[in-house]
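One protein chain omitted, others in place.
Chain nomenclature is as follows: A, B and C, assigned in order of appearance, with residue numbering initiated at 1 for each chain independently.
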Amino acid sequence: MSKVKVAINGYGTIGKRVADAVTMQDDMEIIGIAKTRPNYEAFVAHDKGYNVYTLADRVDDMKKAGIPAAGSVEDMAAEADIVVDCTPGGVGEKNKALYEKAGVKAIWQGGEDHELAGCSFNAEANYAEALGRDFVRVVSCNTTGLCRVIYPLDQEYGVKKVRVTLMRRSADPNDIKTGPINAIIPNPIKLPSHHGPDVKSIMPHINITSTAVKLSTTLMHVHTLNMELEKDCTSEDVKDLFAKQSRIRFIEQGISSTAEIMELAKDIGRPRGDMWENSVWKDSVTMYEGELYFFQGIHQESIVIPENVDAIRAMMELEKDGAKSIAKTNKAMGL
Amino acid sequence: MSKVKVAINGYGTIGKRVADAVTMQDDMEIIGIAKTRPNYEAFVAHDKGYNVYTLADRVDDMKKAGIPAAGSVEDMAAEADIVVDCTPGGVGEKNKALYEKAGVKAIWQGGEDHELAGCSFNAEANYAEALGRDFVRVVSCNTTGLCRVIYPLDQEYGVKKVRVTLMRRSADPNDIKTGPINAIIPNPIKLPSHHGPDVKSIMPHINITSTAVKLSTTLMHVHTLNMELEKDCTSEDVKDLFAKQSRIRFIEQGISSTAEIMELAKDIGRPRGDMWENSVWKDSVTMYEGELYFFQGIHQESIVIPENVDAIRAMMELEKDGAKSIAKTNKAMGL
Amino acid sequence: MSKVKVAINGYGTIGKRVADAVTMQDDMEIIGIAKTRPNYEAFVAHDKGYNVYTLADRVDDMKKAGIPAAGSVEDMAAEADIVVDCTPGGVGEKNKALYEKAGVKAIWQGGEDHELAGCSFNAEANYAEALGRDFVRVVSCNTTGLCRVIYPLDQEYGVKKVRVTLMRRSADPNDIKTGPINAIIPNPIKLPSHHGPDVKSIMPHINITSTAVKLSTTLMHVHTLNMELEKDCTSEDVKDLFAKQSRIRFIEQGISSTAEIMELAKDIGRPRGDMWENSVWKDSVTMYEGELYFFQGIHQESIVIPENVDAIRAMMELEKDGAKSIAKTNKAMGL
Partner (left out) sequence: MSKVKVAINGYGTIGKRVADAVTMQDDMEIIGIAKTRPNYEAFVAHDKGYNVYTLADRVDDMKKAGIPAAGSVEDMAAEADIVVDCTPGGVGEKNKALYEKAGVKAIWQGGEDHELAGCSFNAEANYAEALGRDFVRVVSCNTTGLCRVIYPLDQEYGVKKVRVTLMRRSADPNDIKTGPINAIIPNPIKLPSHHGPDVKSIMPHINITSTAVKLSTTLMHVHTLNMELEKDCTSEDVKDLFAKQSRIRFIEQGISSTAEIMELAKDIGRPRGDMWENSVWKDSVTMYEGELYFFQGIHQESIVIPENVDAIRAMMELEKDGAKSIAKTNKAMGL
């Protein structure tokens, strides 16, 4: 069987990781990536053997800079079965017409609105919904992290109410322009924030409120969760449930911060030091006065990567069963 | 009437501010401060005209370093009516015997346990309890900040449950040794944290749970509060109630971070750029699905300062009525 | 004698400090400040009693926001003898026509080019040059800091060559947008940087090269200086010379960082915690293999403030003698 042809539009933090994860699968391949500027990331993509495309009016610039551009984004779309759009939030929307014209399927990321694709995706929670669809949106890192813990709890015990405080990294590690250097920024100030409710784009019946702040850190987000469940259960029950989830990892053995989680990811040989799983501090999982509390770290750069692979598989109907796709993706990535 | 003689044991972040605040009052005065090392803070204290005391075995070192030490901590205690102990958390406990021997009243800070003094203090919530007492503990910056919003809400509407996430600055601005430089540290990892429950040392009937993290910032703590109240009320009601509290300040006019609150404190001419009030973001005060939400910033270095002045006044019975002491302290400090 | 009427165009980090410093003088006064947006700084300016002006097309917006705008920048210029332009770097240039049309003198800051004013200013080094001039540029914080140490050394011993590494704070404390959060940014990468040579706009004969980096800190710049002098001298000679400079302060008594210098400024009661002097670490002043080495900290927010006051005095010919103006400014500010 020939492999599904995948193109990456926007080869930044998310795009380069999706490209590498797709390359690890046996049922799909990268036929090209698109990059707007000939910076080091473009050179590395070229050195890795990816065909580098760019905006139609920049093909010559790319060549002049030393990268033999394979053509325009339109050319790339014409070659592909599916485009994974990883352009910056808000930019992806403008590419919809291009994808429709090329008759190519497309995946957007969490920086775009649910309405753009009409279907928001999390592998565990609603794989089936994406089967055969032309357009899908893989939800943001924060929403993905929330779905992965809320969905199984809801299935098992029923989720009555979720209250979450999202402590967000303000900039990705390679982003040197964005601050703050020394401050806490409640954002948005008007409460509740939109972050938590984005979970409803996948599980509409979940009652969730969220507050969010931006912090002077680049490594990971941290979520403080408080949940009321329908059925009685103990903290041990919740730990047992989480232990069964392939994309939740318990954090223990003296790891007390996001910095040490990132060190662990390097120690266990993860490419780019990525931590694809939710990082739940095991000792924090507590049932107190009938409510569940826990902390989790979310590696914003990588958590949505396996979900993108699964979304491709669902949309291309390479696999009908979500659980099987998840297992296949995990195995290929070494998760 | 002669002024109450106040001594400061431990002239650091809190101690130097209490000294200056006491000096601003007309019914009390500083008779000396104690410092362990002859660093720049000791020189400034001397230059300001404070008598500088030190540990008994360091009097000579202090003199050698160029500061004419007035004597030992014991000597200082003998001169005072009351000692405000601002030594580092855990150290203050060891000084109790010294104060008892000297027959002098003493105030400890939030770094010590409730049991040490037997009476924890917040001016608004339990001034009367401290009247005439020998030993009092002014609660920590976080607990003070929580009491100032919980107490009036409890009086007016009844507080059924408080859930708070405490996002703590990891180090004070002049502390260059403590990190993290780039990480989020859930601390404690076991939930719920002890921070919220310390409110019960003042209002034992409050049902409160808390989670806490330490952040790479030096300026302020930020609290995310979620509260269930007994009586119905609107966000406007809560804002009206907060507007009446002299030690709560609304943050608005485009201020979106702790950094800008600190800038505001400098702009309005506060000594050391201190913000003595709880900084409640006005737009964040929201009643959502029957629960109250809001953000507040807490300037850890200065929020307990007016409370220390009030505690002195209560313990020395300079004023029987808490509201009058608060008004007097505020006026003298320009709050 | 009536006071010189000073207007501040651009009431940000520098503008608000110049306004307050002018207010402290007995021979000049603030007749208005201009602010583009009605944020908290505008409210504080109004509360302090300054007349708040704004861009001609924003007068109504300002009023709507609750600040009774006194008129446009043009109106303000018409009232003033001299405008101190403290708009962001590059913006000030566009205001020149306005000032010329209004027939008002103007001072720009270091963010503008030397050519705009034709005269760059440092009180110690070239006060006389600014006497009676219409347009003057007070050089940047880094250049001011360099002039203050190079000028007296050059007068006394002759400066053969200066090599300086400028370690710059990337953002001012209230700027939460600018990074980096965790990185070192050599900037400019092409060497030598333009920073050092700006000293030549005041002392054209100085041979100086510089390299500069931007750091994840908001408090102060730090300069590492290496200098070759014409005449022999010892580190003690240099210390003696520096000790005589009113705008150089020795850092000692255990202060090991910029954070503690900022703490010292607060401790000694400086408004906004400003440190107007060069902060030279006394123990770092070393003569090694015939070359002078030392570290100095530069409080970017405040170091140029006394220089602006002196520049006004020179341009308005309130005082012919630079040394006398410096002494007068210092005394009024408490420096």
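Basically, contacts are C-beta pairs under 8 Å (C-beta built on N, C-alpha and C of every residue); 3 or more make two chains touch, one makes a residue touch a chain.
Owing to the predicted nature of the structure, the values given are computational and were not obtained by experimental measurement.
**Student:** Indicate each shown chain that the hidden chain touches within the full complex.
**Tutor:** Among the chains that are shown, those touched by the missing chain are A, B, C.
**Student:** Using the touch definition from the top, which of A:225, A:259 or A:312 touches the missing chain?
**Tutor:** In the full complex, the listed residue that touches the missing chain is A:259.
**Student:** Of the residues listed, C:131, C:215, C:233 or C:327, which one is in contact with the missing chain?
**Tutor:** C:215
**Student:** Contacts of chain B with the missing chain: which residues?
**Tutor:** 170-171, 173, 175-183, 185, 216-218
**Student:** Which parts of chain A are in contact with the chain that was left out?
**Tutor:** So the residues of chain A touching the unseen chain are 16, 37-41, 43-44, 47, 173-176, 181-182, 218, 252-257, 259-260, 262-264, 266-269, 271-273.
**Student:** Even though one chain is hidden, which residues of chain C still touch it in the full complex?
**Tutor:** Residues 163, 165, 167, 180, 182-187, 189-192, 207, 209, 211, 213, 215-220, 222, 224, 226, 256-260, 281, 283-284, 286, 288-289, 291, 293-295, 297 of chain C touch the chain that is not shown.
Going forward, only the chains that are shown with their structure count from here on.
**Student:** Chain A to chain C: how many Å between their CA centres?
**Tutor:** A distance of 47 Å separates the two centres.
**Student:** How many angstrom between the C-alpha centroids of chain C and chain B?
**Tutor:** Chain B and chain C have C-alpha centres separated by 36 Å.
**Student:** Chain A to chain B: how many Å between their CA centres?
**Tutor:** Distance between chain centres, rounded to whole Å: 42 Å.
**Student:** Using the touch rule from the top of the page, what residues of chain A touch 2 or more other chains?
**Tutor:** In chain A, residues 180, 182-183, 185, 216-218 touch at least two other chains, as defined above.
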